[in-house]
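One protein chain omitted, others in place.
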Amino acid sequence: MTSLTDSSPSSTATLLVSCADQRGIVATLAQALFGRGANILDADQHTDPVAGQFFQRIRIDLAELVGDRPALEGVIREVAEQYGMRWSLRYGSRRKRVAVFVSRYDHCLYDLLLRERSGELNGEIALIVSNHPDLEGIARQFEVPYHLLPITKENKASQESKEIDLLRAEQIDLVVLARYMQVLSGTFIAAFPSQIINIHHSFLPAFIGGRPYHQAHERGVKLIGATAHYATTDLDEGPIIEQDVTRASHRDSVADLVRRGRDLERVVLARAVRWHLEDRVLAFGRKTVVFS
Amino acid sequence: MTSLTDSSPSSTATLLVSCADQRGIVATLAQALFGRGANILDADQHTDPVAGQFFQRIRIDLAELVGDRPALEGVIREVAEQYGMRWSLRYGSRRKRVAVFVSRYDHCLYDLLLRERSGELNGEIALIVSNHPDLEGIARQFEVPYHLLPITKENKASQESKEIDLLRAEQIDLVVLARYMQVLSGTFIAAFPSQIINIHHSFLPAFIGGRPYHQAHERGVKLIGATAHYATTDLDEGPIIEQDVTRASHRDSVADLVRRGRDLERVVLARAVRWHLEDRVLAFGRKTVVFS
Amino acid sequence: MTSLTDSSPSSTATLLVSCADQRGIVATLAQALFGRGANILDADQHTDPVAGQFFQRIRIDLAELVGDRPALEGVIREVAEQYGMRWSLRYGSRRKRVAVFVSRYDHCLYDLLLRERSGELNGEIALIVSNHPDLEGIARQFEVPYHLLPITKENKASQESKEIDLLRAEQIDLVVLARYMQVLSGTFIAAFPSQIINIHHSFLPAFIGGRPYHQAHERGVKLIGATAHYATTDLDEGPIIEQDVTRASHRDSVADLVRRGRDLERVVLARAVRWHLEDRVLAFGRKTVVFS
Partner (left out) sequence: MTSLTDSSPSSTATLLVSCADQRGIVATLAQALFGRGANILDADQHTDPVAGQFFQRIRIDLAELVGDRPALEGVIREVAEQYGMRWSLRYGSRRKRVAVFVSRYDHCLYDLLLRERSGELNGEIALIVSNHPDLEGIARQFEVPYHLLPITKENKASQESKEIDLLRAEQIDLVVLARYMQVLSGTFIAAFPSQIINIHHSFLPAFIGGRPYHQAHERGVKLIGATAHYATTDLDEGPIIEQDVTRASHRDSVADLVRRGRDLERVVLARAVRWHLEDRVLAFGRKTVVFS
């Protein structure tokens, strides 16, 4: 579908494909790549028997490519048309650009910035958007542009419109809602399909909506969770990318759950972001395929 | 409140107390026990600041008891009256008697029987009740009486009445619903307050009701869970004793989730049963205190 | 290398291959299978860059096979010779045959028998071997032949020789040491390369050798573990298939660790056995590739 071509000398690329399941897909695609000198380094595939869908992630080595990149894309396009595939090819040299949306909580933002700086993320945090000025100091400290766009009932549509323009101008590939305390409109979400990751501070579908740690405390659960999912117009209903939990007990106050939850939120969100940036996640319907 | 006295020579006992939080409780109770020669081996306590409730579990050594057991119970009763405590004292020699309710799934039943036989449970499985004949062979193999009480819409009330009579005649302390596929009536549940443990095959409050593995598969969660809770008239709403989860992925079919879930159900139910039998669990409202 | 042909109508097969990493392997193999009408249902591969080794597991659908099974095996053999591959092809109808070796502990044996009976294992427990008579009753109850072969210093070689003959006569594919308290000789182990799975009751390489729970208790660790590995002549040094841990605390006596360890041993061993029976495990050197 898309191909993010650039002129870098990097010699690997990642191909993601999905289509209705059919006979011969794997062999045809392998043969097409091999015919252009693209060596398969790694391939992972999945067939969902209920949905009748086929998914594949292929990492290829381009060092001995026969012809140029457009030629390679040409043979992939041919196979894709034959099988009715959606596909994307990302060259290794092309690092995805990330926008992080925050409000007042800093733990997820700090975590993502530190991981990016330590080289954990296959992408760069290009900018931060916030509806509050609180975290501007952190942005400055890490030398990332901070766009303050306060939201009121009145200005919401126009502010979101500015945000969309900004994200497009900056060629953003992924929006991360790192405890961003605003509900995005359907318009915004539709502008970035499967490109917005949200962290919800509960084990979805338990404790949907606000104050999940309060709900968890009141219910007396013995584990609390966090869920990273693609944002869709149905709040907290988007395809789940990753979840994890940690123990809770009768000794934990709401404040204790909040504290423990912070650790969970950070690692769950970081995993989802990392996997997305490594082209490991394919969303379909309400679910995701995550190639490990 | 209750005291399960017996004449055994066993020299330990476990005291559970709960009441509105007040000053001096710990010292008064410790002094009262000490005054009768009852040495405190182990004490764990918890104060719920929101509910304003105090909970304590004390294990005592009776080897150098001054006076007899009724005398000990007398001084505890005095303190209990002073502070408005609910209390129970169980002598170590008194093993609790358990009834396991099953339908067709055998994994939890097998698990409990094997654990009892290996000495893991501080209690004995006195009898099995089932609405199906399927698991009678297992009961025979472990030499446990099997009471077949099939349930129809028409006979439900009368069969439950027989069950209640049976459990009382057999002096049952704990009813374990080990994947028992019948909803108990309010009458039955009221007859055994905080004495019925159910295993639900999801991470409550997610996926309440039937077919939780199907619901989990459809929602695309990345973890599945199991929950052991005291049965109350609100289905799946009883106080949670224990929960645990295990990983799931896009590769898991519903059958895979069911298989993995069996392992979870067994260990989660076994932990809850073991803790209850060791007098480690105190229910209050919709929650439990579980002393580790 | 081996091909377990049979005449069953079952329409799937699993191909496992490994060789030195080379260009074009994936495409050549996919093309060869496709050319015989064998549709790839599922493929997982791994390249170990340090060892320079390539590993692949392919599940194929034989419903529209062109020609017979020997013809399919012929084209695989050709590719294998071209690339210097080790390979095995197992037809879906062929269930692997398992021998379980036990001594006195029954928890792993019970667990495997129950899982086999519930259909969790892609294989059948064909026989039980023991150096003690203790568990014969369980074997009888599940109607599995029990071979009592007591071991002394003097008779060890001859008894092992009988065991090897028995396993060969019974066409055993996998030997499971389910807390078998005898060290196998190098001769025995060499007779079943990567076909003997042992469960060690610690998180290897911590607490090698005897009484690991005692060692763990003495060291004051906060987690205890279990490890399933292929048996090699270096005790507790074989390639690890699976490991897991559970929490321990200062409150746990050695007996508590033993009890908790039983749960761990069961699930860790069961996972390793299941994966082996589904042809998901490839050993190389001191390591394993486990396709999930």
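Lettered A, B and C in written order, each chain numbered from 1.
Everything that follows uses one rule, which is that a contact is a pair of C-beta atoms (placed from the backbone, for glycine too) under 8 Å apart; a residue touches a chain by one contact, two chains touch by 3 or more.
As the structure is a prediction and not an experimental result, all values here were calculated from the model.
Visitor: Just list which of the chains on display the missing one touches.
Guide: In the entire complex, chains touched by the missing one are A, B, C.
Visitor: For the chain left out of this view, which of B:Ile40, B:Leu149 or B:Val254 touches it?
Guide: Checking each option in B:Ile40, B:Leu149 or B:Val254, the one touching the absent chain turns out to be B:Ile40.
Visitor: From the list A:Val66, A:Leu114 or A:Ala190, which touches the chain that is not on show?
Guide: Once the missing chain is taken into account, the touching residue is A:Leu114.
Visitor: Contacts of chain B with the missing chain: which residues?
Guide: Considering the whole complex, chain B reaches the absent chain at 23-24, 26-28, 30-31, 33-34, 39-47, 64, 292.
Visitor: Can you list, in ascending order, the chain C residues touching the missing chain?
Guide: 46, 48-49, 203-207, 218-223, 225, 239-245, 249-251, 253, 286-290, 292
Visitor: What is the set of chain A residues that contact the non-displayed chain in the whole complex?
Guide: That gives, for chain A, the contact residues 106-107, 110, 114, 118, 120, 141, 249, 251, 259, 262-263, 267, 292.
In the analysis below, only the chains that are shown with their structure count from here on.
Visitor: Could you check if the interface between copies chain B and chain C is built from the same residues on both sides, meaning over half shared, or from different ones?
Guide: Since more than half of the residue numbers are used by both chains, the interface counts as same.
Visitor: So the centre of each chain is just the mean of its C-alpha atoms; given that, what is the distance between chain A and chain B in Å?
Guide: 43
Visitor: As a quick test, compute the distance in whole Å between the mean CA positions of chain B and chain C.
Guide: For chain B versus chain C, the centre distance works out to 38 Å.
Visitor: If a residue has to touch 2 or more other chains to count, which residues of chain A qualify?
Guide: As it turns out, chain A has residues touching two or more other chains at 46, 292.
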